[in-house]
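Omission of a single protein chain aside, the complex is shown with its protein chains in their original locations.
Note that the chains take the letters A and B in the order they are written out, and that residue 1 is the start of every chain.
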Amino acid sequence: MGVLPFRAVWYGADPLRKKGRTSRFRREGMVINMEFVKAFVVGGLFCVVGQILIDKTRLTPARILVIFVTAGVVLTAVGVYQPIVDFAGAGATVPLTGFGYALAKGVVKGIAEHGLVGVFTGGVTGTSGGIAAAIFFGYLIALIFKPSDKS
Amino acid sequence: MAVTNMGYGNMVKRKSKKSPLLKNMLWAFCVGGAICTVGQALADLFKQYGLSLLDASSATSITLIFLGAFLTGVNIFDKIAKHAGAGTLVPITGFANSIVAPALEFKSEGFVLGMSAKMFTIAGPVLVFGIASSVVYGLILWIFRLF
Partner (left out) sequence: MAQRIGRYTIGLGNTAVKGYASVVGKKEGEGPLAAGFDYISEDTAFGEKTWEKAESRLQKDVLSRALNKAGATPDSIDIIFSGDLLNQCIGSSYGLREFNIPFIGLYGACSTMAEALTLSAVFVDTGCAGMAAALTSSHFCAAERQFRFPLEYGGQRPPSAQWTVTGGGAVIVSRDGTGPLIKEVTIGRIADLGVKDINNMGAAMAPAAAETLKDYFADTGRKPDDFDLITTGDLGSDGSELLRELMERENIKLGTNYTDCGLMIYDREKQDVHAGGSGCGCSGSVLCSFILNNMCQGKLGEVLFLSTGALMSPMSVQQGESIPSVAHLVHLSSGRK
C-alpha cells in the first residue's frame, strides 16, 4: 500500500545532524515547502468540510466522524481518493477519510492475497496499527491522568 | 399559546445567534492543516530512518494518536479544540481524543464497565461503519472478480 509518495526527502529534519543543518534546510527549502504546503492545504480543506457540517447541520461529532470514515471507503472504492493521496500525502491520510482509505486499500490487498478471507481480514489488517495504538494509548493515558475540573 | 410549533420554530431561528462560520472555518483550516503538516513531517522522518512507506504511514498514525491521547490527558486538547472545532476533530487526533476523553471521565465507574466500555461511545460507531463499509466494498470487489 503506497500511501505517501515522496518527491523530496527532508534531510533537515534529522535531529542527529546538528552541524550544517541550517544550510541544508535552506537548500532543500523550496521542495520541502511544496510537500508541506500541499499537506497543509488539502488537510485543512478536509477540516473545513467538517466545520461546515458542524455549523450548518445539527450533526453530532460522532456522526460527522462516521460520515468521514465511510466517505473515505466509498471515495477510495470509486477511485477518487487515491489521486488525492498521491497529491497531498499526509494531507489526505491524516484526516479520518484517510482511515477509510486505509481500510479500503487493505481490503484490496487482502483479496489479492487471500481471496474471500481477505474481504474480512484486509481492512483491519491495513489499519491495525492505528486501532491498537488508539486502544492502548487510550487506556494508558486514562489510567495515568485525571480529568480537570473545567471551571 | 398563540404560537404554532412552526411559527415558534421560525422565531427561534430568527433569534438564535449563528455560529461564526467564517471564523470557525479559518480556525479549522489552520489547525487541521497544521496537524496534517506535522503528519507529513513525521512520515518523512520515519522514512528517513529507513521505514518502508507502509510502516512509515502506520508509524505516523500511531504517533499522532499518541499525541492526541497525551494532549487529552494533560487537559490541553479540549482547549485547542474549543477554537479549532473540526480542525482537531477530523484528523486522526480527534479519533484518539474521542477514545481517551470518555475513558478518563468514566474511570470512576471502574476499569471494565467504566473506562473500557465507555472508550468506544464515539470511536465504536466509527469502527463499525468503517470496517463494515470496507467489508461491503471487499464483497463487491470479490464478486466482480468471479466473472
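As a working rule, contacts are C-beta pairs under 8 Å (C-beta built on N, C-alpha and C of every residue); 3 or more make two chains touch, one makes a residue touch a chain.
Predicted model, so just to flag it, every value in this text is computed and none were measured.
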{"item": "Chain not shown: contacting residue from A:Ala39, A:Ile54 or A:Leu96", "value": "A:Ile54"}
{"item": "Contact with the hidden chain (one of B:Thr37, B:Ser57 or B:Ser98)", "value": "B:Ser98"}
{"item": "Those residues of chain A which, in the complete complex, touch the missing chain", "value": "54-55, 58, 61, 147-151"}
{"item": "Touch list for chain B against the chain that is not drawn", "value": "1-3, 5-6, 8-9, 11-12, 15-20, 24, 72-73, 75, 77-78, 80-82, 84-85, 88-89, 94, 97-98, 100-102, 104-106, 108, 122"}
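Going forward, only the chains that are shown with their structure count from here on.
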{"item": "Separation of chain A from chain B, taking each centre as the mean of its C-alpha atoms, in whole Å", "value": "11"}
{"item": "List of chain A residues in touch with chain B within their complex", "value": "1-4, 6, 9-11, 13-14, 35-36, 39-56, 61-62, 64-66, 68-70, 72-74, 76-77, 88-91, 93-96, 98-100, 102-104, 106-108, 110-111, 115-116, 118-120, 122-124, 127, 129-131, 133-135, 137-148"}
{"item": "Residue ranges of chain B touching chain A (in the complex, touch as defined)", "value": "19, 21, 24-25, 27-37, 39-45, 47-48, 53-54, 56-62, 64-66, 69-70, 72-75, 85-87, 89-92, 94-96, 98-100, 103-105, 107, 115-116, 119, 121-123, 125-127, 129-131, 133-135, 137-142, 145"}
